[in-house]
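Complex shown without one protein chain; remaining protein chains in place.
Should a chain be cited, it is by its letter among A, B and C, assigned in written order, with residues numbered from 1 in that chain.
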Amino acid sequence: MLHQKRPEGDKHSKLFESVTEGIHSFPGGFVVTTAADAFLNWARKSSVWPVTFGLACCAIEMMATFASRFDVERLGMVPWASPRHSDLMIVSGTVTIKMAPMLTRIYDQMPDPKWAVSMGSCANSGGPFRHGYHVVKGVDRVIPVDVYVPGCPPPPESLLNGLLLLQEQIAHFKRTGRRADPNAKVD
Amino acid sequence: MPESLTLLIAPFVVLNAVIGIVTYVTLLERKFAARMQSRIGPYRVGPHGLLQPIADALKLMMKEDIVPAAADRPVYNLAPIVFLLPCMFIFATIPFAPGLGVADLNIGILFFFAISGMEIVGLFMAGWGSNNKYALLSAMRAVNQVISYDLPFIFAALTPVLLAGSLRLSDIAAAQDGLWFVFYPVIGQLAFIAFVLSTVAAENRAPFDILEAESELVAGFRVEYSGMKFALIQLGEYAHILGSSFLGALLFLGAWSGPGPEWLGPGWFLLKAMFMFLLVTWIRWSFVRIRVDQILALSWKALLPATLLLLLATAVVVVWRANGGA
Amino acid sequence: MTSDQARTLIGARFSSAQIDGPGGALVVTVPLDQWAAFAQFAKDDLGCRYFSFLTAIDWKELGLEVVVRLDNLDDNMSVTMKTRPGPGVSLCPSLTPLYRGANWMERECYEMFGIQFEGHPDLRRLLLPDDWQGYPLLKSYAVDTPYPPYR
Partner (left out) sequence: MTTASPARLEVDYAGSERLTMNMGPQHPSAHGVFRAVLTLEGETVVGVDAVIGYLHRCHEKLAETLTYAQYPSIASKTDYVAAMTSEFAYVRAAETIGKIEVPKRAQYLRVMAAELQRVASHLLWLGTWCMDMGGALGGGATIFLYCIRERELILDLFESLVGARLLYGFYQVGGVRYDLPAGWTATCRETVDLIDRRIGEYESMLDDNPFFMARCQGVGVISRELAEDVGISGPLLRGSGVAWDLRRADPYSSYEDFQFLVPVESSGDCFARYGVRMVEFRESLKIVRQVLDGLPEGPVSSRPGLKSVAQTRIPKGEAYARIEGPRGEVGCYLTADGSAKPYRMKWRGASFSNLSVLPHIIPGHKVADVVAIMGSVDPVFGEVDR
């Protein structure tokens, strides 16, 4: 889905064909994941540990996703309590102005490489409370977000789909050595 | 094979075997707990989730290693190592088969108790070093709990020593050929229950896991550790539990005695250790945690006097048996 | 203590109180200076020991109106007290010494309407961050006011 389709009749060797399997287009250029990266990314992908960060109604649906019926532990995800042990933050619920500094602090406490999933329309864009005076219009104004899961609240199936998308994104992760720029303008 | 060479190779083999078993014991526990909770547990990573521990370990190695600014740097960095070493040393004196073991000291079980008592030092260093209120509170609780449960743990383990009449672990195992100490009429069962109870408490496993009580102290003494240091602490914790399970299997369930040919001994020993481990895990996943003061009260008021009396009773029985009892 | 007995009792004791409201639910409008006295009277004589809620309504030019609802659980009767401090006035005696439940609700009313409750042990913001300007639930406050850098 993220692959760049090569133009028809393009002359290139079979070897290059096998390597292009690893070339993926990203906003801002091509990323080539080598074999070593592919293996290490497999490890990162298959043991993503989310931090329990439930804010509102979506937290109840997140709990249902962690429960027996839609078990995320099948994908290797164990919810840990402390941000230090986790590498994924699922922002589930409305981010209010009083909560935003706490959210950035917890996101900064998480060790790199870390990812963020914005769950629910409240976290995506403020949702039904967008015009409230105390509500942040979307969590991407506060932290960089990797996957947006639509819905109010998104049923566990769509959250699982979001997590699988994240796993595919992690599979192409390339260690750039540059730390996330905390005050990069988002929108 | 010159003597010094075996002294080098045997610990290397045992150490790697232990690390291998510990990583897969975490998977066993996650699968066992999942089955208890009517869910599947790790499944998609490798066939039936078998590669999950490798993925976890690899990922933890590549995590960023955060050291808090206000942390007491040397204490903070040394803590996981000081916590891990005792947990690995306890496997030194455990004989896995009549001749197979690192060092079969004649004071084997005494060595085990001494070293497993050292683990609390690393734990307190972690709690104190990370300069975090949650870690400090949980380190205080840890010192209270582990010390107050080491005594019943030792007394419960001394009963088989009295019955076998020797501190050397292989002698204790050999003394159980006819009758496993757990089936010894009354004393065996009581000692086994006291042993399991104090094992669960000494390694702060639920329902005594007030150490990393997520609901109160977020993640206890290891709240500031991330990446490989966190993996080391996890490894140490599970190694300690595994060590106690092996010891329990050796003291009470007759280490390698079992039907079938002689070379099958270590297999039986491993099976019994796994049974002990699953017993502890079963308790972990079915009980609610109790409060700090109740835990300490249980140890000092109930478990310690009981194990002392049990030891006295064993001594009386042994002496009575020795000079021509019934 | 049925609502009719309460009605006669209130009429006798508080002449300036205006009583209406259908059947069991008594709605009593009390002038500001008798506010704490009436609350004490409702708690002792009418037996309304259950504190249901306290809130305020902004009637634009007519000023604010404070509403308190008390319940008598044993006789299933309730009294709703109202008072109007008058246009431009935002002062009201506090009921916290009488009902401990009023503590948080008065703090929220102060934060949302700007009503100063005299006698309240620790009147500070409850829901909004401490450095928040303005009183949001007043009709003059726009819903979607910007708050850099988050909005």
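Here are a few things to note about the model shown:
Everything that follows uses one rule, which is that a residue touches a chain if its C-beta (ideal position, glycine included) is under 8 Å from a C-beta of that chain, and two chains touch if they have at least 3 such contacts.
Note that the structure is a prediction, hence the values are computed from the model and not measured.
Although it is not drawn here, the omitted chain touches the following shown chains in the complete assembly: A, B, C.
When you scan B:Val67, B:Val292 or B:Val317 for touch with the missing chain, the hit is B:Val292.
In the full complex, chain C contacts the hidden chain through residues 25, 49-53, 55, 57-58, 67, 69, 73, 76, 80, 99-101, 103-105, 112, 122, 124-131, 136-137, 141, 143. Contact residues of chain B toward the unshown chain are 33, 36-39, 133-134, 137, 206-207, 209-210, 212-218, 284-294.
Contact residues of chain A toward the unshown chain are 51-57, 59-61, 63-64, 67-69, 78-79, 81, 83, 93-94, 96, 98-99, 101-102, 105-106, 128-129, 131-135, 152-153, 155.
Methods note: only the chains that are shown with their structure count from here on.
Centroids of chain A and chain B (each the mean of its C-alpha atoms) stand 38 Å apart. Rounded to whole angstrom units, the spacing between the C-alpha centres of chain B and chain C is 61. Across the assembly, chain A contributes no residue that touches 2 or more other chains.
Residues of chain B in contact with at least two other chains: none.
Of all residues in chain C, only 127-129, 136, 141-145, 147, 149-151 touch chain A in the complex they form.
Partner chain B is touched in their complex by these residues of chain A: 40, 42-44, 46-47, 67-69, 71, 73-76, 78, 80-82, 84-85, 87, 109, 111-113.
Interface residues of chain A facing chain C in the complex, by the touch rule stated above, are 97-98, 100, 131-137, 141-142.
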